[in-house]
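I am attaching a structure below and will ask some questions about it afterwards.
All protein chains but one are shown in place.
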Amino acid sequence: MREVAVVATASRQVPVLTGTTEVQLMVPLIESARAAVGLTQEDIGFTCSGSSDFLAGQAFSFVHTLDAVGAVPPISESHVEMDGAFALYEAWVKLQIGEVDTALVYSYGKSSPGSLRDVLALQLDPYYLAPLWPPADAVAALQARLLLESGAASPEELAGIAVRSQHHAAANPNAVRSSTDVTVGDVLAEAPVADPLRPSDLAAEADGGCAVVLAAGDRASDLCERPAWIRGIDHRIDAHALGVRDLTRAPSAALAASRAGAGGDRLDLVELHSPTTSQEAILVREIGLDDTTVVNPSGGALAGCTLMAAGLMRIAEAADRITGGTADRALAHATSGPCLQQNLVCVLEGA
Amino acid sequence: MSAEPDGGAGEVRLPPSLEGVERVQSVRTPIRLEYDYRPSAAAESYLRAYEDRRIIGHRSPVDGAVFIPPRGVDPRHGTATTDEVELPDTGHVGNFCVTHLPIPGRKDLELPYVSAWIHLDGAAVGFLGLVRGCATDEVRIGMRVRAVWKPDDELGATAENILHWEPTGEPDVPVEWAGNRAFLRGQAGLEDGADDEATDA
Partner (left out) sequence: MADAPLRADLILEYPFSRTTGPVIGAFLTGLREGVLLGIRRADGTVMVPPAEYEPDTGESLSELVEVGPAGEVVSWTWVDSPRPQSPWDRPHGLALVRLDGADTPMLHGVLVDSPDELATGMRVEVVWSDEREGHIADIAGFVPKEPS
């Protein structure tokens, strides 16, 4: 295996992005990530992005966003209709093949002009579920109730996850929901929006984007004083039909974490892409975390969830803490599909 | 592709209570998505200018190329653009297509119609417009055109203010300097394709 590292990141997230296109959102982020390690687009061997045409309301909208990269003369690039974390996986594979030494990965989501709830309903089975247009938070609530009634988590634990996220998010300029003084009692006093889930149990919707530069081997060491080495990355998927899954579990997350080597050593921190507190509780169990690991120092996706970029932002948050020297070993997670159907785990190390 | 009920999975049998009924083979699953679309600052400025019969482009800080419509970025370099340039409402046909098929929702379009890539004088790229005012078989690459605007009292913040483009009767831009090559010619230090003299080249 080739050693591949995250050497630079740039992220921006706001509740609602106005007066700015997705292209204009990404221009400064891509420029900032490249410039942080002294690269121009000509130095980038492969570019891969993640986005959703349903958010943009425009077919093949990613082609437009290449305007933000500087794609002339023609560059080598690819796109996934998935979170940018999965674009990063594709870039990592490309680096493993050895054809290139550097890669640019970016993703973005501007869901505010449309209806995120309707778009998320459309990811469901088109015969049996999508025609019922169940709101995503209601589908997640069915999972949360199963979790609570199985005894695997309590309402207080879920509220505690929400409180921890909001407290951590207070130090994150990209968080769209934070609080220094919210308490478990405050969260439990909220009226449910999708019983048993309360507003603080659900990720705060956001618009935003993220850009990451990857480099392999010596190139990474040349570009960055302390690269965040990707020591394991894997993604796995469970069955789509909700009824055939044990929704209190996420076997694909456990398997991805195992194959990424999560349990090999102590983890200083994890960044989890959990759209609800109940899903975070499931992930903590499936990945096998103990009390010594800091969960979501950025506040996680609960503090701000940009569809298509929330997972890549988790990798960026974890990598930043390694390159910044405040962590030695970290895990980042991304999910897609209803109720944690698909999961990606990336283990990063500073040395 | 239609499913044959007794095709590949012919062994799938309905229970006795449903024997003999006509099988469902397709299902309607229409979807509708609504967006509240807001222009970027660059597009807003561009659309507002139309209210005053003005056409706005953005100048690239890299090499001065003028892009229309302005999108706040030079797409070749991924560089932000903010420098607004007012462009004339004259230019030439960089490319065109004669269409004999109607567009749903555009009953006002007489067939055949000519859609063309209009290269404004001073712009590095073309943008889409209709050409009228001459026979369709007279439209050609390099033909000089000017905008035909809606009456003043019908002007709004929209590119629809330009009803179509009509021939000016000026000498053509030579084919070898028409379209995007007009900009490349300027880059090469030659005269602008907009210049009357250039049409003699």
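Letters A and B name the chains as they come in the text, with residue numbers starting at 1 for each one.
As a convention for this text, contacts are C-beta pairs under 8 Å (C-beta built on N, C-alpha and C of every residue); 3 or more make two chains touch, one makes a residue touch a chain.
Here the structure is a predicted model, which is why all the values come from computation and not from measurement.
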{"item": "Where the unshown chain meets chain B, residue by residue", "value": "1-3, 5, 7, 9-15, 17-18, 21-39, 44, 47-48, 157"}
{"item": "Contact footprint on chain A, counting only the chain that is left out", "value": "57, 113, 117-118, 121, 126-129, 131-135, 138-139, 141-143, 145-146, 149, 192-197, 239-244, 247"}
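The rule is simple: only the chains that are shown with their structure count from here on.
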{"item": "Mean-CA-position distance for chain B and chain A (Å)", "value": "36"}
{"item": "List of chain A residues in touch with chain B within their complex", "value": "18-21, 23-24, 27-28, 30-31, 41, 54, 57, 66-72, 113-115, 118-119, 122, 126-127, 130-131"}
{"item": "Touch list for chain B against partner chain A, complex", "value": "27, 29, 31, 33-38, 40-44, 71-73, 75-80"}
